[in-house]
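First, the structure itself, so that you have it in front of you.
Only a single protein chain was left out; the remaining protein chains are all shown in position.
Take a look at chain A:
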Amino acid sequence: MAGKSGATPATYSPSLTTSDKKKKPPLFNEDWVRPDGRAFQQCRPAFFRTGAVNAASGSAYAEFGNTKVIVSVFGPRESKKAMMYSDIGRLNCNVSFTTFATPVRGQGSDHKEYSAMLHKALEGAIILETFPKTTVDVFALVLESSGSELPVIISCASLALADAGIMMYDLVASVSVSCFSKNLVIDPISEEENNQDGSLMITCMPSRYEITQLTVTGEWSTPKINEGMQLCLDACGKLAKIMRSCLKEAASDSQE
């Protein structure tokens, strides 16, 4: 993209011409504008589609700006023989990134921290009693990452679970906010995430008005936490509506 502007050299030559280009640190002062021109409390346009993978019992694709995620759900299928007997079902979550997901080429390996977070966010919403002795696998793949991946993965995974027909108490929606001195910025992109003073992520079941998971980093005062939580909960409610309408659409399509 950068190569298109100005006079492009005809042949590729490895030179150090780009070294002084990235010297401008973003200034997060009173009157900065977000890099993508959004208002502080405006989310990126969300796009959801179920049935992205045919082989899976259920799957979903989500796109928030440039963050693109695909989640497939397999099962419920018989738990591995080595597992101990359990009269409730098991949930197995795995999050991985493609090698080309990040600006710096990644390893493409499993992301253990996100996998654990996804598991903790979903287990409270799934009625595990409905599939004893079996396991449900939730595999998430981040195709492209440009900020707020974990909330997108979680929302997308709950949609995929619904698509697979796994019994849940409610859909799980997740939104994060970044804090910059006085300002709260919803649904941050990576550029904002790398400079944030603090972050707050909430995953909740909007219809039940219950928080299943929450992480806070950085320094916050109590009123600020209140404000951030309220902002997230409102956004989660709106996100869940979009997710619900996506499910309805898929259901009415299949009936026709």
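Note that in this section a residue touches a chain if its C-beta (ideal position, glycine included) is under 8 Å from a C-beta of that chain, and two chains touch if they have at least 3 such contacts; residues count from 1.
The working rule: contacts and distances are computed from a predicted model.
Taken from the listed names "Ribosomal RNA-processing protein 42", "Glutamyl-tRNA(Gln) amidotransferase subunit A, mitochondrial", "WD40 repeat-like protein" or "Iron hydrogenase", the protein name that UniProt assigns to the chain not shown is "Ribosomal RNA-processing protein 42".
Note on the undisplayed chain: of the listed residues A:36, A:144 or A:193, the one touching it is A:193.
Shown as candidates are A:143, A:167, A:229 or A:247; the residue that touches the absent chain is A:229.
Among A:34, A:120 or A:244, the one in contact with the hidden chain is A:120.
Taking the whole complex into account, chain A touches the unshown chain at residues 84-87, 112-113, 116, 120, 122-125, 179, 193-199, 204-205, 208-222, 225-226, 229, 233.
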